[in-house]
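Omission of a single protein chain aside, the complex is shown with its protein chains in their original locations.
Order as written gives the chain letters A, B and C; numbering starts at 1 within each chain.
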Amino acid sequence: MIDYGQLVLLISPKGKRYLHRLDPAAEVHTHEGRILMSEVAEAGYGRSVATHLGRPYLVLRPTLSDLIKGVKRQTQIMYPKEIGYILLRLGIGPGSRVVEAGTGSGGLTMALAWSVGQSGRVYTFERREEFSRLAKKNLDRVGLSERVEFSCRDIIEGFGVSGAEALFLDLRTPWDYLGQVPPAVMAGAVCGFLLPTTNQVSELLRGLSAGPFADPEVLEILVRRYKPVPDRLRPEDRMVAHTGYLIFARCMGGPGLHAQDPPEPRSDPEPAD
Amino acid sequence: MIDYGQLVLLISPKGKRYLHRLDPAAEVHTHEGRILMSEVAEAGYGRSVATHLGRPYLVLRPTLSDLIKGVKRQTQIMYPKEIGYILLRLGIGPGSRVVEAGTGSGGLTMALAWSVGQSGRVYTFERREEFSRLAKKNLDRVGLSERVEFSCRDIIEGFGVSGAEALFLDLRTPWDYLGQVPPAVMAGAVCGFLLPTTNQVSELLRGLSAGPFADPEVLEILVRRYKPVPDRLRPEDRMVAHTGYLIFARCMGGPGLHAQDPPEPRSDPEPAD
Amino acid sequence: MIDYGQLVLLISPKGKRYLHRLDPAAEVHTHEGRILMSEVAEAGYGRSVATHLGRPYLVLRPTLSDLIKGVKRQTQIMYPKEIGYILLRLGIGPGSRVVEAGTGSGGLTMALAWSVGQSGRVYTFERREEFSRLAKKNLDRVGLSERVEFSCRDIIEGFGVSGAEALFLDLRTPWDYLGQVPPAVMAGAVCGFLLPTTNQVSELLRGLSAGPFADPEVLEILVRRYKPVPDRLRPEDRMVAHTGYLIFARCMGGPGLHAQDPPEPRSDPEPAD
Partner (left out) sequence: MIDYGQLVLLISPKGKRYLHRLDPAAEVHTHEGRILMSEVAEAGYGRSVATHLGRPYLVLRPTLSDLIKGVKRQTQIMYPKEIGYILLRLGIGPGSRVVEAGTGSGGLTMALAWSVGQSGRVYTFERREEFSRLAKKNLDRVGLSERVEFSCRDIIEGFGVSGAEALFLDLRTPWDYLGQVPPAVMAGAVCGFLLPTTNQVSELLRGLSAGPFADPEVLEILVRRYKPVPDRLRPEDRMVAHTGYLIFARCMGGPGLHAQDPPEPRSDPEPAD
């Protein structure tokens, strides 16, 4: 039995994916027939249900990567391949306080909110109201928006946050906002950036080398999928060749630049402490 | 001020990395001179200290990817590029209960323990005692071993766990243990595998298609690093071309096969619920 | 002035390519208007002509890679990225005698014929008559078929050729024909293979290790294209992820196995001699 109101991932025999909230009265219309939500609820996660035309669909609990892929988008896409690496590289975990701009459709916001847990906090900034609203809606849908503070404004005046452990900027001209970073983060915090062109990467590296930033890293992540056929194993014909370059650097401290320690005790202290 | 006993990452002007626990009486010996730990403590995170020869070293709080890279190894390496994707794909977050075998040197174990937080639990299995001890030591070092249950035994008799949300097998012949998976996990749980050769991938896919597994995915992740020089931006000359193939599948339920729901309430429930 | 009967490559302002034979009376119909072939001939290579709607099209002499891309296809595609490497690896040059099976649509055949020159010879074998005819037509179109001997038959009875310097098999089960290779080539000849799946690569490697083959190599070639915009340089969004694995090996000689020297003098001897 799945409780009503929960999110359910349905997968067709051909691998098509549907993300739905369980609603007792609802039906899902697929190309292969209708599925009654009441039957989905009764089947439970890890089982399959049949459409009215007899086609079996898998009923699954969506994981974080399913939820991210299910985000309603109006902006450029950030893929799980980048998000997974970002989480690890920024050291996001239960209790983390992290700053993000721009919010976009909220794909990375969702992953950050998931990972910081109930004791952590995500501060996300977006200039365009339509995106901020969309992201809020996307986070609401998966029950994670309580961990997030959405701000709809330009960050040129600063973030109004201090002592964050990590920060990520997914902006067109992040070098214009590097001065706003030190007051917002702990000394030594990891800062990350996503940029689509090599010219922007060069420009950002110039900005970082001028500011209080150290240990820069530039990389890109490629995922290559295979057709999962045991006797004819081979890569898929085509793949995503580029979403963006990832850049990371440490924001170093200095006299008066920014506070070294987080301003408030966390219930779930950083594990290495 | 950094408290004694904490882990500190020191980075040399050339980018060489040293992970050390702060000890008031200790010195770090580098190729560029000695560093006094007392000075490191006083400087604090996000500052730099000088060796006795005047070379500046960055003092940083290690993040999860630094800690993983600092793991003492006796086994094949799993890289952050794979680990980040695995966490996301398995849906690991605060409160998760996850099963892993084999433990190896504990690199993935560390990432899992970090991500599940204090309310989650990692069950890890390793047949060879030397590895199990090494992994325990690696987790102790970063203060994460309390979240982990280390078992040093073959898993052929089963995991002795039930209702885990996710499972990862980093074994040479995972197809030999697929029958042990359903009793250990919730119906529909994501299961992941890492295998170095294409022959093993084919063998595993055969096993998965015979068992109660669905929605298989096979992929590999490539990370390409760039020299972070703004006016001469270019990829590094060489890169890691292969660590292994990642395989994921959902372990489906069936009458009597395995319980659908987690056996115990979690303090930090899965966000989408 | 371009002589009538010559091949001309027309490129639209958006990069769309048209390969045509110059015919005084003909017109080319594009989405952006009609182009008179008489005007193309008068403009000459390296100039542009306007459609009747005023859109400028480049007039170019097609090079080998343009001709290959212009091949009419009924079979799986071999790309210039593979073909260039194959030519180099097999050591194809003016005067070479080379064996190929199957012919397919003739893409590789064309490149081989181009490279061996008038003093070389390509022996190509194809079981299915429709493909053999198509390939012949494709080679006729670019004026290269005189250098090629087309055979439409199974190669299980052998190639009926001896002393070839190189051989390439683009077949589904090349391991079934390895016994036919030694009589056809010089001792030590490079043999190449293209196979789409890892299972086939394993099977071929097994066959090669049993036969008189040495120095095996397996590789794949990836081409990543960039949008040629100076101020927004970035890779294209998607790329071809797989056409096939290339395998190369040397066919070693032995008593009575095959003749070591080419049976006939070549007018353009191999340069290194």
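Definition applied: contacts are C-beta pairs under 8 Å (C-beta built on N, C-alpha and C of every residue); 3 or more make two chains touch, one makes a residue touch a chain.
Note that this is a predicted model, so its numbers are computed, not measured.
Contact with the chain that does not appear here is found for just one residue of C:6, C:30 or C:151, C:6.
Contact with the undisplayed chain is limited, among A:96, A:180 or A:202, to A:202. Although one chain is not displayed, chain C still touches it through residues 3, 6-7, 11, 15, 44-48, 58-68, 80-81, 83-95, 111, 113-119, 142-144, 166, 186-190, 198, 201-203, 205-206, 209, 214-231, 233, 245, 247, 250-254, 260, 268, 270-273.
Where chain A meets the missing chain, the touching residues are 198-199, 201-202.
Of the residues in chain B, those that touch the hidden partner chain are 196-199, 224-225, 231-242.
By our rule, only the chains that are shown with their structure count from here on.
With centres defined as mean CA coordinates, chain C is found 45 Å away from chain A. In terms of their C-alpha centroids, the spacing between chain A and chain B amounts to 20 Å. If you average the Cα atoms of chain B and of chain C, the two centres end up 47 Å apart. Each of the following residues of chain C touches two or more other chains: 198-199.
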